[in-house]
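Working notes, structure below.
With one protein chain removed, the remaining protein chains of the complex are shown where they sit.
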Amino acid sequence: MNWPLFAAIDAGDTTGGVLRLIFPDQPSLLLRLGWSVAIVGIVFMGMVSVVGFLGIWAERKVAGRIQHRHGPNRVGPIGILQSLADGIKLVGKEDLAPRGADRWLFRLAPYLAFAPVFAAFLAIPFSPLLVFEPTLSAGVFWMIAILSVEVIGVILAGWASNNKWSTYGAMREACQLISYEIPLGLSILTVVVAAGTLNLIELTHLQLGGANHWLIFHQPFVAMAFGVFFVASLASNKRAPFDLPESESELVAGYHTEYSGLRFSLFYLAEYNAMFVMAAIMSVLFLGGWDDPFGFLSRWQASIAADRLSLELILLNLSAAGVFVFKTCLLIFVQMWVRWTLPRPRIDQVLHVCFKVLMPLSLAMLLGSAVWELLVTDSSLMQKLTQWTLLGVGVVIVGLLGLMLLQAFAQGRGAKQRLVEPSKAGA
Amino acid sequence: MIGLTHYLILAAIVFACGLLTVLTKRHAIGILMGVELMLNAANINLVAFNFYTTGEKLDGQIFALFVIVLAAAEAAVALAIFFNFYNNFGSVDVDRASELKG
Partner (left out) sequence: MQIILFYTFAALTLIGAIGVVASSNIVRAAVQLLVALLGVAGLYFLLGAEFLAAAQLVIYVGGTLVLIIFGVMLTARASLKLLQPTRTERALAILSTAILLASLITAIVTTRFAQIEPVAHNAYLVRSIGQALLGDYLLPFELASVLLLAVMIGAAYLAKKRAPISREATR
């Protein structure tokens, strides 16, 4: 029996799977079970906490930089252990449930919000071999589906708290998430029409060999879909400017107002890991997965025999995973940048944007993408021209944004020096 | 080895639970949940038959897909009716909906 989720372990007709390289013979049931438990327990759990901790630290650092202050800088070098200290503090806090709350649901809700995000890590292809589930034919769809379970945890948290602000937060969350799932799904469909597959491994393989093969530069409609997906992913992760469910000026802290201690930190872990998963989906769908922009890694991969374990293979996989995580972190940084720059709209404006702007736009994109695939063949001059033009436009946009960042960074430096100088003069 | 019968018996028990929910709950939304359980039981049957008896053809899965879509539609209409009912009667007890009895 080849159960899809365990296909990598089943050593069947799969292309990936580290286990098969380590144990070339058919591994026994116990070994397979132990292997999967070890992967899930050690690798994914470790990864989820590292992403959470570093994400929260980076968020505070970025916020500090944007607001011309230092951010956390006491615990460890440049404050990098701040989240660890916070985590220890949170673990030590009392686990409270408010009076009148439905205790059972109140306790259950954080886990319901956290578990789906954890499960979504299973299908991410970090590198040619570092993927737990290579044969999931409904890959992207499955990830979006498992992420959509998170909303139940949030709604129950708000409801079980027996607090009207929490309940308002949960209601907003519900309508925001259900609404933004539609543009999210439609923009994925736009890419899928261009690529012809839902499997994340196949999607990566389509884009190997340099930035001009990336799907975002494949069609103008897919490039638009990237924008729509980015906005919708902000909304479905409850990130500012769409953080209505937890807007502190209106609802205290929204659905997690009443939570303390470990359960509170679970919500945070869920939020930052959902950001990571969304950014990972974006880099697989649009930005070429684990391949670098110049195609070095894919050429290297083509020259290595993948059927036995060698030092070169391990090196390739590690550097591919590095490139993948770098792309993902870049996207996470942009999400943070947006959060600390833009003001928050009202809930009716949020829904207006979803139903009257993004939805017609994404429907038009889907139609356009389908027509484009019918009319323009992959080897035609038109296709090549589009790819290189879009690549040029992309490089210009990214370059301008980078310049803006550098300039702001330099300005911040100057301001800090000006702040320091008078005190020096006084002393 | 797990066979078709296992799935069918499981589906039968789930169906019975759904039926019992519909029969014993008087909360309108509770009844809706019972209906959802029954539909899920039917879906388990469809997919199990598809897996164990038709092989490559996917008729059972397509049927189940349609059932899921129709269940979502049904839930939307049912909830709209319940809100209306609640606005009119201030209650979600289905036994109050007896105005047409005459």
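Letters A and B mark the chains as written, and numbering starts fresh at 1 in each.
What we mean here is this: a contact is a pair of C-beta atoms (placed from the backbone, for glycine too) under 8 Å apart; a residue touches a chain by one contact, two chains touch by 3 or more.
The structure displayed is predicted, hence computed values, not measured ones.
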| item | value |
| --- | --- |
| Residue of A:40, A:63, A:108 or A:338 in touch with the missing chain, whole complex considered | A:108 |
| Positions on chain A contacted by the hidden chain, ascending | 1-7, 12-13, 29, 32-33, 102, 104-105, 108, 112, 135-138, 141-142, 144-146, 148-149, 151-152, 155-156, 159-160, 167, 170-171, 174, 177-178, 181, 197-198 |
| For chain B, the residues touching the chain missing from this view | 1-10, 12-21, 23-27, 29-30, 32-34, 36-37, 40, 43-44, 47-48, 50-56, 58-59, 61-62, 64-66, 68-73, 75-77, 79-84, 86-93, 96 |
